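Just passing along the structure, written as structure tokens.
Missing here: one protein chain of the complex. Every other protein chain is in place.
Now for subunit A:
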Amino acid sequence: MSEHEVKNLEAIFDARIARDEKIEPKDWMPEKYRQTHIRQISQHAHSEIVGMLPEGNWITRAPSLKRKVALLAKIQDEAGHGLYLYSACETLGVSREELYDQLHSGKAKYSSIFNYPTLTWADMGAIGWLVDGAAIINQVPLTTTSFGPYARAMVRVCKEESFHQRQGFQIMMTLAEGTPEQKEMAQDALNRWWFPALMMLGPTDDASVHTEQSMKWKLKRKTNDELRQQFVDQTVPQAHMIGLTIPDPTLKFNEETKHYEFGELDWDEFWQVVKGHGPCNKERISARKNAWDNGKWVRDAAMAYAEKQANKEVKQAI
């Protein structure tokens, strides 16, 4: 294809996105669009499956049968999200094995928040409320993103995430209304998860490298700082409602802007965790890698069995 023809295709492609048309897997797309989507969707899928681990840490210790069932169901939803997102990613011509290799080798990233440890039961509440809460703010705009399979997956993901967020808030509310020990557990969890949750919305706009192009492709509708402000404005009143204190002494409501102003975030810590040196980065990756490596003989057996069955069918047909 000549350079001129490619330019022409690109112009048609850009116009389709501008008209809010969906791009489907078999449509022509610029290589950069394909690569950016593989990167973002796989990162999202990896976050779902790595995100199963910190919560999975509390399944065996959940304090009641009802909570145990709800936690299992929530983690199962996350596995389901991982599954649709990997499938959406595979439509772009990359295999799940390659994507896993990228995760295991550290080449692909996942949401950095999952590198923090879950130390008490209240962390199950804080993750649902804050982490899923921040995830929704990030993800709702993606339900109208330009790449069809991603947009459709996100419709379902967002519905389930909003249920998880309510469930997490309800765990926090129960603790906050409980005994002094339970309330302390809830406050401690909020203290530990608040800043990592704010940083989940990404680096500040001046440090974010992907924003401009992503806006054009509708992978992003608002900047990281706008999303962060939206999260703070939405979450602070919820904390107040259940009598918990946001661990930021500088936090105040600005009557003029009608927004909460909040303190500086520790971006050094953020980058340290992103670069692999958070409290649980090594454990998370090794848990995923072990699951994959230890499961190889199982997957190989399933393939071998399927082949044998197919051969039998062929023989019978002859």
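Operating definition for what follows: contacts are C-beta pairs under 8 Å (C-beta built on N, C-alpha and C of every residue); 3 or more make two chains touch, one makes a residue touch a chain; residues count from 1.
We adopt the following convention: contacts and distances are computed from a predicted model.
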Per UniProt record, name of the chain withheld from view ["Phosphoribosylformylglycinamidine synthase subunit PurS", "Aminomethyltransferase", "Ring-1,2-phenylacetyl-CoA epoxidase subunit PaaC" or "histidine kinase"]: "Ring-1,2-phenylacetyl-CoA epoxidase subunit PaaC"
Hidden-chain contact residue, picked from the options A:H4, A:K66 or A:K258: A:K66
Sole residue of A:T91, A:Q182 or A:Q238 that reaches the chain not shown, by the stated touch rule: A:Q182
Residue among A:I23, A:I75 or A:M200 that touches the chain left out of view: A:I75
Residue numbers in subunit A that touch the chain omitted from display: 49, 52-53, 56, 59-69, 72-73, 75-76, 79-80, 82-83, 86, 121, 171, 174-175, 178-179, 181-182, 287, 290-292, 294-305, 308
